[in-house]
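Some chains omitted; the rest stay in position.
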Amino acid sequence: MTRPIRITIWNENWHETKQPEIRAVYPEGIHGAIANGIAAEDFQIRTATFFDPEFGLTDEVLAETDVLFWWGHVVHKEIPDELVTRVQKRVLDGMGLVVLHSGHHSKLFARLMGTSCNLSWREHEGGERERVWVIDPAHPIAQGLPESIVVPQSEMYGEPFDIPQPDHLVFVSWVEGGEVFRSGCCYHRGRGRIFYFSPGHESFPIYFMPEIHRVLSNAARWCASPHEDGTRMVNRHRPVPLETIRSDEGSP
Amino acid sequence: MTRPIRITIWNENWHETKQPEIRAVYPEGIHGAIANGIAAEDFQIRTATFFDPEFGLTDEVLAETDVLFWWGHVVHKEIPDELVTRVQKRVLDGMGLVVLHSGHHSKLFARLMGTSCNLSWREHEGGERERVWVIDPAHPIAQGLPESIVVPQSEMYGEPFDIPQPDHLVFVSWVEGGEVFRSGCCYHRGRGRIFYFSPGHESFPIYFMPEIHRVLSNAARWCASPHEDGTRMVNRHRPVPLETIRSDEGSP
């Protein structure tokens, strides 16, 4: 792409709005921390939250979004099905999607995966250490990363994680308390690319870590549709057999 | 499994009920043709249709079903979302699912795939020849089959087919008019196994072909959950770090 990648960072922003102790961690919201953290010349970033009119995700916004980030936790059920359908459709038509942390239980992610997306989890007051290992160092999302990222305080997410087998598995996490988790998973759905990344609990300043910024920047670039030629994966009636028209016309 | 595999063949049965010319092809319905065709000692088969009370798919029936076949076309939209949710849940909990032909556009299949499942298609009065090639001859669903199955009259289904990349691709079809199609696709979702098989238009006696019976029998055996240990992929709170309890108790 020669024009900037247009990124919309959606965050429910509930914890930051309702809970002072979370606002203390993320004064500008998780969306703000990410927006500041991944700012780059080739990115054109806007943010949107649960509290914005139409959740900040009008048709116009979606049409102008190349990659959507999604952080949600408490208000999953309050997202209207109609909105979920519109966003899913945009993904299938080529918009990239980066689903973060507890977004694994968002309607949107479940809709695109087809599974429960259940997992095991544990929340400690001080969290526990998580090591995010790079499983596939050649993957574009691993570019510029060390062999593992240590998140000092993290909420445990553990297997089994009820997702379709990822098209590419980029990260697997080790957790201090004894679990493992497929923490970075790539999918292709329709013409869209999807990346799920698990670290990012609201209580811990994970979205201020430069290595996490690098993961998210890489993910945005990878998810941005590599080519847009107007094709959509539509249902197509093809009433005339190709072979009956081939001789004069070459490639259809 | 030592007990028989309990199969429920669901067919909307609309064409056979409303259109005499289709009833002439399938006097006992598509479900009847399949039930007769795959009858075997290790199968315990029942059928259900759109016109049955509760569509023939009560909780009790689903609970007693190891593998569900699904043929639908005209009434996809009239299947209640609630039923789709119940069936999806059963699949994720381990019930096998065989989706047939135009079932690609059923709510159920779309729900499990997360994509539009769009494709290209062509219906001719006399149909056209389709060769269903075995791509993976070692797959259990290919057992006992020739290298390709010739369906003399078929409705064309063609690529691009908007599905997630199959976990295993077993069949790819050649169509007389010039198209190809991934006609036999395996998926794992939750604890369930799913097989999509495209040949089977209502106008043509495809479900009377012995080779097609063989595909469907093999598919039923493959989709039947290989082990049932009561585990479900639930969301699990694990409040105590495993590593703090390890020493005395061994494996958790």
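A and B label the chains in the order they appear, each numbered from 1.
Keep this in mind: contacts are C-beta pairs under 8 Å (C-beta built on N, C-alpha and C of every residue); 3 or more make two chains touch, one makes a residue touch a chain.
Keep in mind it's a predicted model, so treat the numbers as computed, not measured.
Copy number for the full complex in this structure file, with 2 chains shown: 4.
In the analysis below, only the chains that are shown with their structure count from here on.
Each chain gets one centre point, the mean of its Cα atoms, and the points for chain A and chain B are 30 Å apart.
Chain B contributes residues 88, 92, 105, 111-116, 118-122, 124, 128, 156, 158, 160, 162, 164-165, 167, 176-179, 187-190, 233-244, 246 to its touches with chain A in the complex.
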